[in-house]
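A single protein chain has been omitted; all remaining protein chains appear in their positions.
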Amino acid sequence: MISYAECSARERLALLLDAGSFHEWLPPSERVMSPHLAQLGVPSAFDDGVAVGRATLDGRSVFVAAQEGAFMGGGVGEVHGAKLVGLMQRALRDRPAAVLLLAESGGVRLHEANAGLIAVSEVMRALLDVRAAGIPVLVLIGGANGCFGGMGIVARCADHIVMSDVGRLAMSGPEVIEASHGVDEFDSRDRALVWRTTGGKHRWLTGDCDALVEDDVAAFRAAAIAAIGESKPFTPAALEQEHALLTKRLHALDTTDTTDRDEAALLWSALGIADARQVPELSVEAVRALRTA
Amino acid sequence: MQWNSLVTQLFGPYHGMREDGDFLQGEVIFDGEPVAVIGTTNHAPIGVRLALAQARVVLDTITQHPGRPILLLIDTQGQQLRRRDELLGINRAMAHLGASIDLARRRGHRVIGLVYDQALSGGFITSGLIADACYALPDAEIRVMRIPAMARVTKLPEEKLTALSQSNPVFAPGVQNYVAMGGVRALWRGDLQACLRDALAHTPTEDRRARDGAERGGRRMAAAVVQRVLDAA
Partner (left out) sequence: MSDVPAGLETLDFSFSGGQPAGAFAPVLVGVVGSGNLEVMLEPAAGKGCAVRVETSARGFGPIWQAVMNDFHARHPLAGLRVSINDMGATPAVVSLRLDQAVAEITGGRP
């Protein structure tokens, strides 16, 4: 087992894709870097924190991007975002079997503020174009930094999400919520609470990710291979179904007094998960078996 | 600007829009044609509930009123910062709203965004920024995050961020910067009805923002980098 979380973005690409198949566009030697970081005294990365290119996965042509979580928390800046948009637009033209996004990001790169916000939005629109064209977009989430902010929205625009139990998928980070509404609202240092609220097991049980794997590069590879064929273009019927699911979930805890109780366990119970309180202790395999839908 | 004053200027005093908490909606008549209006007010935090309320109207418009234009009126402080919303998957609810708006666009509905007061971050990504194009009133402001929170996350001092917000287009919240960067297509000044008329008639349906940012000089690299990826061997 090789820990996906402990790998760098480039290590993930080397180990997950077919050996030696990754061909990078705008590699580090081309020095396509951030125009905004130097003014803040922050060093830039030669690839602006994301590697994009083409490869094969189980012999099939895929386009792939991998975000480096250790650089600026994987935050999306002007150039980083444009590399992702370029990858998506190229997919529309060249029609690979799938687009893979190895996502690890805090969302908008705050050091690039306005440019980063617009960039994330452009990535979202480009991804939706690829999806509408019938090319499946697969997002893999398993890095230590998780997939947050605008990238948490972008991820949910994809056809398919694979998460490990180590991974997290959400909008706002616990620190921001704690800073805004206090430690009683969200104790960001309570790791168990953070993972019950945003981690892979929780997202699997609620259906917010489509596959749950161990923190193992080979497991991510297998799950990505399995997902390649599944394009799910949006239709009014599909969106109505999603709307009904989210509405039902919104009301799942309405009649329950959740004061001083574990809301995650209550939600899992409301969703029909047996023995909800045991979930955090269970193995990934056991949690996988719990999902009823 | 107060939403009612804005809507009255656009659609007259009998516009028929209603306010339900922070949520605005209505079917208005503009130049003799119905337009669906969806919006938020009171600098609304967008949680799961409000994201779904907006999506509901978009989906109803797609199924019941094919081709009807949709106007998004934006005044938000961004996503709701609550653990309960994260537990319930607010990112998923926001993606659902974004996907609904995106489907409406693909089905031929013109979707226009207008920031009439403020817009932040997640509350903006799945409203104005996913429309065909976003416009703004001149005094509106758009931000990623408030400075104190930004200072905590970036470890940059508040004083430095404040100074940058005054002088640096990448950080300044004034919508003029967003126009220069291509994020906002244009500002609406003076005759708002004329502005809306023009937007409905001439807003492009493909994403021109990177090109606009390059042409206007506010975001010089994005379009070129996209093209480089397209051209790379």
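Letters A and B mark the chains in the order given here, with residues in each chain numbered from 1 onward.
Note that contacts are C-beta pairs under 8 Å (C-beta built on N, C-alpha and C of every residue); 3 or more make two chains touch, one makes a residue touch a chain.
Model, not experiment: these values are computed from the prediction.
Going by the stated contact criterion, tell me the shown chains that border the hidden chain.
Across all of the complex, the chain we cannot see touches A.
Of the residues listed, A:S8, A:S180 or A:T247, which one is in contact with the missing chain?
A:S8
Using the touch definition up top, pick the residue from B:G21, B:G108 or B:P157 that touches the left-out chain.
The missing chain is touched by B:P157.
For chain A, which residues lie in contact with the unshown chain of the complex?
Contacting residues on chain A, toward the hidden partner: 8, 10, 27-29, 38-39, 41-47, 68, 70-71.
Rule of thumb we're sticking to: only the chains that are shown with their structure count from here on.
Calculate how many whole Å lie between the centre of chain A and the centre of chain B, each centre taken as the average of the chain's C-alpha atoms.
24
Which bits of chain B are touching chain A when the two form their complex?
Checking each residue of chain B against chain A gives 48-49, 52, 55-56, 59, 62-63, 79, 81-96, 98-100, 102-103, 106, 121-122, 124-126, 129-130, 142-145, 148-150, 152-154, 156, 168-172, 177-178, 181-183, 207, 209-210, 213, 219-230, 232.
In the complex, go through chain A and note every residue touching chain B.
These residues of chain A touch chain B: 25-26, 32, 35-36, 39-40, 52, 78-79, 81-83, 85-87, 89-90, 93, 106, 108, 110-122, 124-126, 128, 132, 149-150, 152-157, 169-172, 174-177, 179-181, 185-186, 197-198, 202-203, 206, 208, 234-236, 239-240, 242-243, 246-247, 249-250, 253, 263-264, 267.
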